[in-house]
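Report on the structure given below.
With one protein chain held back, the other chains of the complex are shown just where they sit.
A, B and C are the chain letters, set down in written order, and residue numbers restart from 1 in every chain.
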Amino acid sequence: MASVTLNKARTIIRKTLAKAREMELKPLSVVVLDAGGHVIAFEKEDGASPGRFPIAHGKAYGAVMLGLPGSAQMARAESQAYFMAAVNGVFGGQVIPVPGGVLLKDKRGAVIGAVGATGDTSDNDAAAAMAGIELAGYTGEA
Amino acid sequence: MASVTLNKARTIIRKTLAKAREMELKPLSVVVLDAGGHVIAFEKEDGASPGRFPIAHGKAYGAVMLGLPGSAQMARAESQAYFMAAVNGVFGGQVIPVPGGVLLKDKRGAVIGAVGATGDTSDNDAAAAMAGIELAGYTGEA
Amino acid sequence: MASVTLNKARTIIRKTLAKAREMELKPLSVVVLDAGGHVIAFEKEDGASPGRFPIAHGKAYGAVMLGLPGSAQMARAESQAYFMAAVNGVFGGQVIPVPGGVLLKDKRGAVIGAVGATGDTSDNDAAAAMAGIELAGYTGEA
Partner (left out) sequence: MASVTLNKARTIIRKTLAKAREMELKPLSVVVLDAGGHVIAFEKEDGASPGRFPIAHGKAYGAVMLGLPGSAQMARAESQAYFMAAVNGVFGGQVIPVPGGVLLKDKRGAVIGAVGATGDTSDNDAAAAMAGIELAGYTGEA
């Protein structure tokens, strides 16, 4: 399994933020986690509200821990809210189950981490993260 | 970015409470937080129930952390209850997503803190806080 | 049992801060709790570090909950650290067992609340709070 280097994480974040500027989104915050759900790198754009690290982290953390991107977590929350609430119980309340949590995969399709983006609508957050992941040479599942 | 001094926080609280008396509301409690979500000042009127600090704080804290006033948080909770529940997970259960959490802005529109009011209906809480903020020379977003 | 009104709490805080300025202390933060350990009022002077509410609160909260001022809690912590750690377990980690937590008593000696002060040395914090309490017409036990 390939692992995400700091250099690659920087590239993902820079490309995600560049895409956000191109899309004229609100100030974005982006985190990259490794395959164990641990933080490699994070950046918050000027003007974002203070609490953006925990939200970006929660989107990416849930994706890695469950092996499910934000859209799939949201679908489960819509149909079984108590299930995602229980998931949050076992993960210490650290999961944010909405789009913007994107699985990061290598060329063989193995999950090697996740990206969490927050600041605009959940769908725009996810679109920017997907662009950043692809521009960095990885495959994303949003 | 301007910061809220203790003198300004006192003025906001006094004017909010004066407005509450003019509106003949139930006893009100009012907190002022800075741009990082930290408490500058708080007052609870005689006759208010004991647990008013955490509620006032939760309204203002959520507003600062998310950059969203109480009304916007409530709308999100109405449409996606599991999202606001998850947000509360990452913020340690410290967010009360209803009106009465009002963003405090300087003349350029930058968020420099938040006011949290509680004791009457959520809408009345918000109206008193808005009046206090404006009488202190700031702009509020409720 | 007399109870502490908001007006009285304001007086205690103002007198404590005035004493702190007279003593040329670092910026102080002062909380007043009622006999049930609930917040009536709080103020943080400009220039104090952000985390002062939880510390001021922890000093006063421990005093009310245990019926012991900060100095007595500190003596217990010095002789039985595991006891104060266990106390913090049952009170959710909300107790700061050092001087600056001062019991507030009425003329008959009944505990009607507590004052918590923080920002300078623990002993100076306690001295300023004692002065504020006495200037407001109450008796303190530091």
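For this structure, a couple of remarks:
In this text, contacts are C-beta pairs under 8 Å (C-beta built on N, C-alpha and C of every residue); 3 or more make two chains touch, one makes a residue touch a chain.
Not measured: the values here are computed from a predicted model.
Touch with the chain omitted from the figure is made, among B:17, B:35 or B:117, by B:35.
When the omitted chain is restored, the residue from C:36, C:67 or C:93 that touches it is C:93. Touching residues on chain A toward the chain that is not drawn are 5-6, 9-10, 34, 36, 38-46, 50-53. Residues 1, 3, 34-38, 92 are the ones on chain B that touch the missing chain. Where chain C meets the omitted chain, the residues involved are 48-51, 54-55, 57-58, 77-78, 81, 84-85, 88, 92-98.
What we mean here is this: only the chains that are shown with their structure count from here on.
As a whole-number value, the distance joining the C-alpha centres of chain A and chain B reads 30 Å.
Annotation: 25 Å between the Cα-based centres of chain B and chain C.
Residue positions of chain C touching 2 or more other chains: there are none.
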